[in-house]
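Apart from one protein chain that is not included, each protein chain of the complex appears where it belongs.
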Amino acid sequence: MAFPPAPERFFASDNFSGTHPRYLEAVHRANAGHVRAYGGDDHTKKAVSLFQDLCDEDVEVLFTFNGTGSNIVALGSLLGPAESVICSEWAHIHVDETGAPEHALGIKLQDVPAPDAKVTPEHVHGLAGALGNVHHVQPGVVSITQATELGTLYSIEEIKTLCDVAHSYGMRVHLDGARISNATAALGGDAATFRAQTFGAGVDVVSFGGTKNAMMGAEAVLLRRGVASPRAEFIRKQNTQLPSKMRYAAAQFVEALSDGLWLETAAHANAMAALLYGHLSDITSLELVKPAVNSMYPLLPPQARVALQEWSFFWDWDLSRSQVRWMTSWDTSEADVDAFAAGVRTVF
Amino acid sequence: MAFPPAPERFFASDNFSGTHPRYLEAVHRANAGHVRAYGGDDHTKKAVSLFQDLCDEDVEVLFTFNGTGSNIVALGSLLGPAESVICSEWAHIHVDETGAPEHALGIKLQDVPAPDAKVTPEHVHGLAGALGNVHHVQPGVVSITQATELGTLYSIEEIKTLCDVAHSYGMRVHLDGARISNATAALGGDAATFRAQTFGAGVDVVSFGGTKNAMMGAEAVLLRRGVASPRAEFIRKQNTQLPSKMRYAAAQFVEALSDGLWLETAAHANAMAALLYGHLSDITSLELVKPAVNSMYPLLPPQARVALQEWSFFWDWDLSRSQVRWMTSWDTSEADVDAFAAGVRTVF
Amino acid sequence: MAFPPAPERFFASDNFSGTHPRYLEAVHRANAGHVRAYGGDDHTKKAVSLFQDLCDEDVEVLFTFNGTGSNIVALGSLLGPAESVICSEWAHIHVDETGAPEHALGIKLQDVPAPDAKVTPEHVHGLAGALGNVHHVQPGVVSITQATELGTLYSIEEIKTLCDVAHSYGMRVHLDGARISNATAALGGDAATFRAQTFGAGVDVVSFGGTKNAMMGAEAVLLRRGVASPRAEFIRKQNTQLPSKMRYAAAQFVEALSDGLWLETAAHANAMAALLYGHLSDITSLELVKPAVNSMYPLLPPQARVALQEWSFFWDWDLSRSQVRWMTSWDTSEADVDAFAAGVRTVF
Partner (left out) sequence: MAFPPAPERFFASDNFSGTHPRYLEAVHRANAGHVRAYGGDDHTKKAVSLFQDLCDEDVEVLFTFNGTGSNIVALGSLLGPAESVICSEWAHIHVDETGAPEHALGIKLQDVPAPDAKVTPEHVHGLAGALGNVHHVQPGVVSITQATELGTLYSIEEIKTLCDVAHSYGMRVHLDGARISNATAALGGDAATFRAQTFGAGVDVVSFGGTKNAMMGAEAVLLRRGVASPRAEFIRKQNTQLPSKMRYAAAQFVEALSDGLWLETAAHANAMAALLYGHLSDITSLELVKPAVNSMYPLLPPQARVALQEWSFFWDWDLSRSQVRWMTSWDTSEADVDAFAAGVRTVF
C-alpha cells in the first residue's frame, strides 16, 4: 500500500504529547530564586486557592506526580480496615496499574462487569450484601472514572445517583479524573459543569489529571474535608507522592485554572476526535462510535492494522476482536487529522 | 540587633533552589512533538546509555520522581521474604520518609546507633547473628547514604569493606545517593570516583539524586543486573514511580552527564559551604566542623537562632542541643555567603 | 408444618462438627512433659515424615492454624514481585477470606468466571497475555481448589493439564486442599490418588486441610522444594501461623496419616452426602446434583427454606436463586441423614 505522508503527531495517546508552551513558560517564571520546598511556596498557595474556587468548596488539595499515585493517595484517604473498592472491569486502577493499589494499600478491588466501563447502582447494591459479614471484604469505596477508560461519559445525574446509593451504605465515592478535563469540556465546558459532576454530585475525592491534558507531570488530588482522612497529607508522603520542588506543578495549575486553559486544551482534543470521526464514519466496518471525548476504538483487519501502525503508530486495544485505539491530544492539528484519515482510507 | 541585608538565597536546603538554566533548556528542547511515553523515547535511551558509561557497567537504569520513591524501588528490588534493611539511626529512609519503606514494602528497618551517620562492619556482624533464626527478621540489605544525612562521607575503602562484609552474609548493599554528586565532587570529582565508591566498591543498587543538585524532579535508580530483581521495572510501576512523560527527566540527565554539569554544580555547592566555614570557623561557640560536602550543623543560642531565622530562614536540626543546619546549593553565590556570614556575626 | 424430630447434627458445615475421638486421644498422649516448642518436638518430626511418605517426595511441611493462614503461607512462598494469583470467581481466597491475601501479601487476585468453580487452561492462556507488560500485574500463580467451593472435582488429568499450561508460562500452581481428603476419597481413596492429583500432576504447593475433616485446628502446607521460597518457614512465622505448642497439631496428623483415618472420615462424609442425595433426588424442584464429595446446593422456595432452617440450621448459598447449601461431616450418621431427609420432605 502506498500511504500518504504520515501526520506530524501520533494518534496513540495523550501522553505522547509534550507540554503546552504556556505551561513551560509558567515553569520558567516559577524557577526564580529560593522558595520553600514541599508546598510551602506561594505558587502552591495560589494553585490550592484556585482549585477551591473551582470546586466552590474548601477541599484539601494535594499535588502529586502521576495518576497512579493520585489514585492511591485518594483511595488510601478514603478506606478503613478490611474495606474494598468497587470499580469497573475496565478501571485504570484495576487493569493498568500493575496491582499498585493492592500492593500499596493492601486492599481488594472488586471489579464489576461493565461493557461501557460504568459502574451502576445495581453493582453497588449487589456487593453491599456482604456488609457486616466477617468472612467477606467490606465494600468501602466506589471508584468511577470520568471520562471512562472506554471514552464514555457518566451523565451528571448518573454520578449523583451512584453517590447517593454509595452513601446510603456508608461507602464513599472516588472519581478518577485522569481525563476529567475532557469530560468537563464535553458536558458543559465550565467550572459549574466540573462541580456538578464531582463535589456537587456527591463525589468525595477526585484525582484531577493534568499530564494527559498538556501539562508536564502535574496531578492533583482534591479531598472533601470531614470525609477523607485528616492524615491525607501523610498518606501522600508515605506513598512517595510528595514533590519537593512543588512550585513547578503548582505554577502550571495556576496557569491552567486562571483563564480556562485546562478546558481549552481538552475541548480541542475532543474536537479533533470528532473531526476524525466525521472523516471516517462512513467506513462502516470500523464500527466507529461518535466519540464523547478524545478516543475511538475502531475495528481493523489485522493486515490493515499492522500496516497502519507502521505508518503512524497507535495502540492495540483488544486484539481478540481486532480492536485498536485512536486518541487525540491537546496538540493534534486539523492537518494531523486530515493526514491520518487519508492514511486510514488507504487500507480500505 | 541590626542585621545587614539578607542574602538573596536561603541556607535552608538544596531543595529550596530552582533548576539550573541548562536543565530548563534541555526540557524545552525535549518538548517538541510526540514521543513514546513511559521511557520509550530517545532521550531516555540516551540517558540510560550515559549512566551505563558512568558506571562502566550494564546497570539497569530506572528514572523516578523523587528520592523516597527511588529508595523504595531500590529496596524493593533487593529484598526477599522476611528480610530487613540495616541502616543508620540518621538514615533518610528511617527518619524522613514517614514510614514509607515499611508501608510500601512491609519490611522492617533495623537502625543502628551511629553518631556520624555511618554504618560499620561491626553493626552488620552484630545483626547477622539473627540469620537463620525463624523468630527474627533476616537482615537482607545494608543501606548506606553517601554523603550522609549528617554531611559526613564514607571513604571508598570503608564502602568496599562494608560491601564485602554484607556480601559475606549474603546481604546486598543499597546506597542512597540523594547527594552522591556532592560526595563524588568531594572525593575526586570524576566518573572514576563515582564508580569507585559505588559499583566498584560492591554496591548493588544506587539511588542517584538529581533534584537536590539543580534538577527539576529528576531521580534515577541504578541496579546491578543479576543481583537486583529482574522485575525492577514492575516494582517501579507498582510503587507509582513510573513517569509517563519520561522525556523531561531523561533530557535533564543527558544534559547533566554529557559534560560533567552534575559534578560542576555539586562542587560549587561544596565550595560555598567551605567558604562559609572559612568565614565563621573562628566563632568557636558555633562548634563548626569543616564541611565534607554542602552542610554544616552549628550550635546557636536560642535567641540568636530565632533572630537569624527571621532574617534569613534555615532549619532547626536538634534543638535539644541548640543545633541548626546550614546548607548551600548549586546556586548559592559568594555574595550570598558573605551576606549570610555577616548576618551571623551580628548575633555574636 | 409439623416437622419430625430434628437430626442430632446439622447439615450446615463440616466445621460445625467436633474432633474425632482418636484425634483427641492423640492430643492427650502428646500432652506429657516438656518438649521443644515451635516444631522442635518428635511429634512434628514424625508427622513431617508421614507427609513426605504420602507425597512420595521430600516436600517441606509447615503446620499452621487455619485454612486462610495456610493459603497465605502457600501463596507467599510462591509469589515474586508484582505477581498476581489466577483463581476462580468462587475461590475461597477470593470470596471468603475478607481480602486477607491482598492485605497480607499486597497481591492482586485475578478471578475468572467459572460456573463450576474450576479454572481452565483457557483462563490461563488469556491472562498470560499480560506477561512482560509493565502496566499490568504479572500472573505468577494459578490457585485451584480441590474439591472446589461448589463441591465439584477436577479430574487428575485436568489438574495435570492446568499445571503444564501454568508451568509453560513460568507460573506456579497452588492447590487449596481444605477438602483434599474428600477429593482423595472420591477419586480413588488412597495415597496414590493424593499424589496423582497434587505433586504428581505438577502442583507446587498444597494447603492440606485437617480441621474440616475431624481435626482440632490442624492444617498443613506442603511445599515443593526448589520451587517454593526457601524462606517458607519465615513466611509462616511472619504471617502469624507458627504454633508454639506444635505437638498438638502434629500428633493429630500422625494419627491421621498412620493408618488412613484421614481418608476414612472423608469417605464417610462423602457417603452421607450420597445417601442424602439418594433420599431426595426424586424431588426435582430441588435440582439436586449427585454430590462429588460432601455438599449439595439445592433450590428451596423461601418459605420452605426458612422453616427448614429454623428446624435444623443450614446456610444460605445464593438467595438470588433461592439456593442453599447442605453439607455432611465426618460425624454425620445415617440416622441424621434419614431424619434430615424426612424433614425436607415435610415442606414438599
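Which chain is which? They are A, B and C, in the order written, and residues in each are numbered from 1.
Quick note on the criterion: contacts are C-beta pairs under 8 Å (C-beta built on N, C-alpha and C of every residue); 3 or more make two chains touch, one makes a residue touch a chain.
Computed from a predicted structure; not experimentally measured.
Residue in contact with the omitted chain (choice from C:N66, C:T120, C:T161 or C:S322): C:N66.
Touching the chain that is not shown, out of C:F51, C:W90, C:F208 or C:Y248: C:Y248 (per the contact rule at the top). From the set C:N239, C:T265 or C:S295, the residue in touch with the chain omitted from the display is C:N239, counting the whole complex. Listed residues A:V142, A:I159 or A:I235: the one in touch with the omitted chain is A:I235.
Touching the omitted chain from chain C are residues 8-10, 12-13, 15-19, 24, 27-28, 30-38, 65-69, 72, 97-100, 103-104, 211-212, 216-217, 234, 237-245, 247-248, 329, 331. Remark: the residues of chain A touching the chain excluded from display are 38, 76-77, 80-82, 106, 134-135, 138, 229, 231, 233-235, 237-238, 242. Mapped onto chain B, contacts with the missing chain fall at residues 82, 84, 95-99, 102-104, 106-109, 134-138.
To be clear about the criterion, only the chains that are shown with their structure count from here on.
Look at where the CA atoms of chain B average out and do the same for chain C: the two points lie 51 Å apart.
Averaged C-alpha coordinates give centres for chain A and chain C that are 42 Å from one another. Note on chain placement: the centre of chain A and the centre of chain B lie 33 Å apart, centres being C-alpha means. Contact of a single residue of chain B with at least two other chains is seen at positions 38, 234, 237-238, 242.
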